[in-house]
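Reading through the structure tokens given below for one structure.
Omission of a single protein chain aside, the complex is shown with its protein chains in their original locations.
And now, chain A:
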Amino acid sequence: MTELATDTTTEPQIRIRGLYKIFGSTPQKVLPEVEKGMSKPDVLAEYQHVVGLREIDIDIHAGKTTVIMGLSGSGKSTLIRHLNRLIEPTTGEILVDGQDVMKMNAAELRELRQTRMSMVFQKFALLPHRTVLDNAAMPLEVRAVAEDKRHAEAQKWLARVGLDGYGPSYPHQLSGGMQQRVGIARALTSNSDIMLMDEAFSALDPLIRTDMQNLLLELQGELHKTIVFITHDLDEALKLADHLVILKDGEIVQQGEPQRILMHPEDPYIVDFIADINRARVLRARTVMQEGIAPDEHTDGEVDAEDTLESVIARAEGRTDLTFKVMRKGMAVGKLTMKEVVLALVPTVSSHERMTGTD
């Protein structure tokens, strides 16, 4: 099996190490207990403190989309707000391009927020008294860029997200989906490498949501931003993620390449989580194939490494005795038998269940 996992050879752009966040009046006093492993309910019962995040280590690579997924209350928003220090950690370090965000003074932090990180919000958070154009130009206005220059830049990105001509409107005159496009244009206008997106599409209805996901994929194909995307929706996570981090009660349960997490869930929690998804639609040929193929080996056709199993099944017209050659960029990289395809569609039992099952 291939691992097209995040490229670990380059330095990560953002590196989070040993991050803890405890909410309450005296978090430092409670921290030793939490580090020793006291559970979230116990901490709440005994010290009236809420464990927001516990022992978070994540490497976020440049040009990739890192998705942080978890249910409501799992600490996703808390985590993403640490990256630009809208929330102060209890302990831990966050390095952005090698620079510790926690050691920045007010001016350095402003510089980081103005030029290196932008953010898209679940509830759009546009300025209601400003026009769409002014809203999109806001990051440059903060940096005191001249009006005609910032308007030109904002106009460009508004057009790019499909809002040409809406510049003079006010946000409340736009639908939710359009407002979030303004939110994205605003983040793009800031021209920062890193984009933080906190449940950016959660407030939109499913069709608009799919549109927006496609827009993001399209933009990402062009711009290669470092995106940190938060969602509680697995389908969305699988669609967008290069690297997937699954949070539960403030802890990381598993992180890695999404296809790998689907095939090898390490926790019953994740098994439950992925139980209902349409595996044929998200698993890809490269995940299931056997690597390597002899040049003269007989196959019944070619499929692309990035094809979903659904499309492979359609190619095979339902027959299960076929074998395909898996191609990536014109090169044969492996072979895929339909038997393996069908087997991969059976949800994996968790390692935990497997153990108790064989005992």
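Just so we're on the same page, a residue touches a chain if its C-beta (ideal position, glycine included) is under 8 Å from a C-beta of that chain, and two chains touch if they have at least 3 such contacts; residues count from 1.
The rule is simple: contacts and distances are computed from a predicted model.
Participant: Leaving aside the chains you can see, what is the UniProt protein name of the one that's missing? Options: "Glycine betaine/proline transport system permease protein", "Oxidoreductase", "Sarcosine oxidase subunit alpha family protein" or "ABC transporter".
Facilitator: The record for the missing subunit names the protein "Glycine betaine/proline transport system permease protein".
Participant: In the whole complex, not just what's shown, which of A:Ser190, A:Thr308 or A:Thr323 touches the removed chain?
Facilitator: Final answer for the missing-chain contact: A:Ser190.
Participant: For the chain that's not shown, point to the residue among A:Leu127, A:Ala146 or A:Ala275 touching it.
Facilitator: Of all options in A:Leu127, A:Ala146 or A:Ala275, contact with the hidden chain holds for A:Leu127.
Participant: I'm checking contacts with the chain that's been left out. Which of A:Leu112, A:Leu158, A:Met212 or A:Ile227 qualifies?
Facilitator: Of the candidates A:Leu112, A:Leu158, A:Met212 or A:Ile227, A:Leu112 is in touch with the missing chain.
Participant: Under the stated touch rule, tell me which residues of chain A contact the chain that is not displayed.
Facilitator: Chain A touches the missing chain through residues 84, 86, 109-115, 117-119, 121, 123-129, 138-139, 141-143, 170, 172, 186, 190, 196.
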